[in-house]
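What follows is a structure written as structure tokens; I'll ask about it next.
One protein chain is absent from this view; the other protein chains keep their places.
So, chain A:
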């Protein structure tokens, strides 16, 4: 995933006991290789784009809104050819490079701090136990049976603590958030203070006094481990359990085409809510298709295109200040546009009806072609294997064999629904092989082309949603509140998010006696007159 899969926040317990150094290096190596991979994906290579669009159509992203004056004033800007990058791509790549360099330092820093804290915490009980033996071995009392029982208890508690920390903190990080996670910082500070206070006490009361009571020292170490387990419990409650109960209903709208979804979130900070929403976005929202937006842009351009404003009086010296002139010009344009008899709604209606008809016709042809294509192959049974070993094909070859008969219909359909840049020939053949292998029907094969699926369904370079920027008026570490609004901006579009509190539910009960369900026949009613 290209949203900077890095380590977020602190992990303050390291993984293995004595091999903490080894573990730290291993984790760093893992991390280094990971960052190298991600960096190579974003490296600036100016060559053909990796996935060839279907039958060599030029990318729709190169489509530009026609500027009315371009023929007169500017030199012609040709559309993007296969060997150039559009301006958007360059901006995107430079931004990626800058951010990745800056974040790497931060990642390393937090990782190192976390490992140091972990090592400190883990070695402290062991140090408490070992130091008396090193410093005053002769004065020390012999460790009796109760004391040795405490050894076992310390060992198991440390093991449980290790496993718990591994389970809670050593999960692959999902994202790198702009600010530090408040609860994690709080917890690590708490642990640090706690351990420091224990060391202080130990140093003053035990080391200096050279206490001979070894059992007391062992019990002290056990109490430390117990307290660490309780802090871990606190961490589970604060980091995991608190945000499970749904508290807010957020409405997420994509700014370009108005796709809206609603989700229930718990009590989260704004940046965490943003992360949860992005994860939902990748699975729920249909992929962003910029080709579908060009129609409304051209309509908007046509609205004011027919009007030109002439200033008959000429720019008098100090007559009209420039702002007032522009203001009156725009006012005049609005008034004129309102008065003009606009029949563009008519055009829109007929255009949409025509488009619908065309799409349905193409879809019918496509469905028939695919069904026919699928009848050409069938799964070979075991018995037939002995009969004709000649024409046996694996799924990929089978897909390649039947693809040409449906390629034309599929291409026409994708062109009509403006999806042709989302699917390359290679990806279609792969999908076809996949469907054949898993015994899917033609309808199942077509499903991914008839409706635009979620973003993750498509190949990486079609996502158009990699680097997210959180724009918020409130601080991003503050919690969600009723009426919080923030934006998640991507290069091509932005998501507008508004949060509302789920109302407090007042439920009352009403008891119905099961014996009270009685019925009578509705007889003819008699009335005396």
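In this section, contacts are C-beta pairs under 8 Å (C-beta built on N, C-alpha and C of every residue); 3 or more make two chains touch, one makes a residue touch a chain; residues count from 1.
We adopt the following convention: contacts and distances are computed from a predicted model.
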UniProt names the one chain left off this complex as which of "Histidine-containing phosphotransfer protein", "Prefoldin subunit 3", "Palmitoyltransferase" or "Tax1-binding protein 3"? "Tax1-binding protein 3"
Residue list for chain A contacting the dropped chain reads 522-529
